[in-house]
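Missing here: one protein chain of the complex. Every other protein chain is in place.
== chain A ==
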Amino acid sequence: MKIGIIGVGCSKFGVRDTTIQELAFEAVKEALDDANITQDDVNISVVGSVGTRNYELMPAVPVNEYCGFSGKGPIRVESACATGSSAVYTAYASIASGVAEVAIAIGVEKMTEVETPVSLAVGGRAGNYLWEFHQYGTTFPAYYAMHASSHMAKYGTTEEQMALVAVKAHRNAVKNPKAHLQKEIDVETVLNSRVIAYPLKLFDCSPISDGASAVILASESKVKELGADAVWIEGIGYSSDTSNMTRRESFVGLKASVEASRMAYRMAKIDNPVNQLDIATVHDCFTIAEIIAYEDLGFCRKGEGGRFIEDGESDFGGKIPVNTFGGLKAKGHPLAATGTAMVYEIVKQLREEAGKLQAEIKNYAGLTHNIGGTGHFAWVFVLRR
């Protein structure tokens, strides 16, 4: 069973003065145009939205209606920051099961309708509310900060190395007109910014963004019928871990990431990711998360993630360019839109349509790595054109 991606769309990320349905429409319109199909060709829609920060608490139906899909779903999915990937998986599964030939996965999030302390309090509930946030005020930056403290203590990872992740992200985002933060920064900018949750500072954190993205998938026979230049989903991996951080095996990596990537690699027959993949987009909601992702995904050995960024291995011309569109860190991280935007990025790269951000494509294979929470959910896709 081969399932291909025939259309992708992505809105501008940032503080957006639109409703959630208008925002979703920007991405859907682009994806339909990209696939050169209409709503009539789509059998089912999947709407991913975490949805706790926007005024429309159950946004799937308004989004579906505005995008012209009433009567076709919607299936609403939610997996925290990995919602977009579970939307793609649900669309994939509906085609694989034979109930649909063409399915659309929409990821949309409006995060800027509430104040920052409220957003922090909502995000902190993505772990285990009663046993962690209620008592200890575990915000999301705090969770990743604890991963950072542990990684620093065990492997000597430095704040400068983490800052380099942000510097790379901002450098790329400047050339991505859809990115939220379009300003170059240096290591000093990061180190001198105010502490959010030690050791993470403001510029170690992804911004609070609105955004939408959409991915249209089709069965192999439909791809042929449409004569589409599809990007194929060759590998899918998923896993999850405990809601309580105290119940994790370790804090220096995300077990769910490791498991999801190994599952996707097996399915796509990848045994040397850095050599067999041209490009990757990884979940860098905080700078430490990207360093940990290099290790968990097998781009380098455990504990060497700090060196990997320092040596430029994740930049253009390095072993594997990572987060070429600016990453969550600078492109923005509108939760549910992130997974679908990762697929958008890799599809653009594999089609060599990435303009000033085009990476060198030799194997025509790329990877997306999308984490929900702090490894509460993990999704890895291997895509090939």
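Going forward, a contact is a pair of C-beta atoms (placed from the backbone, for glycine too) under 8 Å apart; a residue touches a chain by one contact, two chains touch by 3 or more; residues count from 1.
Just so we're on the same page, contacts and distances are computed from a predicted model.
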| item | value |
| --- | --- |
| Choices "Transketolase central region", "NADH dehydrogenase subunit", "Putative nucleic-acid-binding protein containing a Zn-ribbon" or "4Fe-4S ferredoxin" - which one is the UniProt name of the chain not shown | "Putative nucleic-acid-binding protein containing a Zn-ribbon" |
| Listed residues A:43, A:64, A:79 or A:139, member touching the removed chain | A:139 |
| Which residue of A:20, A:120 or A:280 touches the chain not shown here | A:120 |
| Full-complex contact with the absent chain, from A:39, A:150 or A:182 | A:150 |
| Contact partner of the left-out chain, one of A:2, A:183, A:224 or A:247 | A:247 |
| Where the missing chain touches chain A, by residue | 17, 55, 113, 115-118, 120-121, 123-124, 128, 130-139, 141-142, 145-150, 152-153, 194-200, 244-247, 251 |
